[in-house]
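Heads up, one of the protein chains got dropped from this complex, but the rest are sitting where they should.
Right after this comes chain A.
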């Protein structure tokens, strides 16, 4: 019982921090109608700038925190200016993808500046412990809770009683009407982003104090938790964000105390998915989400918004270029000749990865482009396929026909189940749901040691043997090249047949207007689940082949970075356009081979490519379909 109460007090402290991150999301969402994916990156920067101010320049904690908050607030302003303002009137998904690109660039830059390792935070608050009855609480917890609560109250007062606060709220309610009344809505957007930056930095510093460490990858998990808290509370409300943050904090602290600390995040993200499943509008209601094409849109409350349509509608007017299904057979046949001409294992190996990522990009393009659910979690499906093959081939010694088939079927099933919480969602909310799925996948690979062997991974996966072809063994790189190429071509042809069939047309109709599709008599849920199952099957095959090629499977191949990379490929190729996905997936996968010595710049280059593409060619290289 003492433990229980202490955990609740402890949870309140960290929950207050989640509430602050959530407020950053809520402010920006309310005013600019955007889910700012980079909120987590701003949070991480807040922690690191404070770290540097203390560790490098010897500032005491308070001045360091002030410096950090000011700098990150300015970065928030810049973010709006650089990544979002040029996209006014762009397709619905462009601003979200733009913040995702910025987030990738910031995260990777942080790894270059501060190294990818976790570092101890050089300041701490007294660890004196108080007892309230039998429950204990540390001074750190109290200070964090106090600061968080003070910031929340200050923000509430600001938004409620100042002229600027009122103008912010007016802009949130109706930007056009606010502009008519002489409010500079663009300035309001900037203020919202600046405040979100300041809140992000403050929460980053508090988290650094709480866990006594900082690491460049902290942005995404904490950003996602902040988003979960915001969603729990109804997304666009200050009290909602606070309640959501506190509940999430208590929930995960209890979970880590009773289930195990390694499951802390997995439980937080599962809570998010559960929430999306049962109360997509948040615990405290909040109809605003509906109006923004968010969760309730699918339920029919308001028009759904086509992911690809835009105010200026130029996107849909552009042509899409794509190969018919048999075209992939021709391209595949041409590539089949390569091992006869090139003997370099190095080149063949690079091409093999190109094929695998082409297939992954197709998998995302199918579900994100055709069916309209942006996926930032496909690395999980990729991983399920890889682990299925690794486990069945290594400890059980099964042949490749069985293992690959199992990988395909199992991943299709996992994707199908994972899609269930997403059925009621659309747009940005669904995308964050997929991010949660991706994170859960990664945490399972990392922590389910008895099956996945945890961080060690599964080593020495045997060469594939196909029993159907009379025990044909693929041992050399050249042989594996043909195996991978053959299976990838077959899978892409099937995917293209789907997308070009009446099923593909139905997916696009659902993407364009879910309610109208349903009112036309189409079983919408069934078609979305089918899209996920097929996409999962493709990703599972890619994972299985990856396992055979690498001969090692470990969690670091299936991080959120991989998910973002695959999504970037699909977007750059033109969402829903499988030919485009094949082209960009292949090209971006072999690109690092030309960047030897600059590996750490890889994600930055992808992020920049995405950022530039969204401005100059949002429909993708070959045009969205």
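One rule holds for everything that comes next: contacts are C-beta pairs under 8 Å (C-beta built on N, C-alpha and C of every residue); 3 or more make two chains touch, one makes a residue touch a chain; residues count from 1.
Definition applied: contacts and distances are computed from a predicted model.
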| item | value |
| --- | --- |
| Candidate names "Collagenase-like protease", "Tryptophan halogenase", "ABC transporter ATP-binding protein" or "3-isopropylmalate dehydratase small subunit"; UniProt protein name, chain not shown | "ABC transporter ATP-binding protein" |
| Which residue of A:70, A:350, A:503 or A:608 touches the chain not shown here | A:503 |
| Candidates A:107, A:513 or A:561 - the one touching the absent chain | A:513 |
| Per the touch definition above, residue among A:69, A:123, A:524 or A:622 touching the missing chain | A:524 |
| For chain A, residues in touch with the removed chain | 300, 303, 306, 308-309, 313, 315-317, 494, 497-498, 501-503, 505-506, 508-509, 512-513, 515-524, 526, 530 |
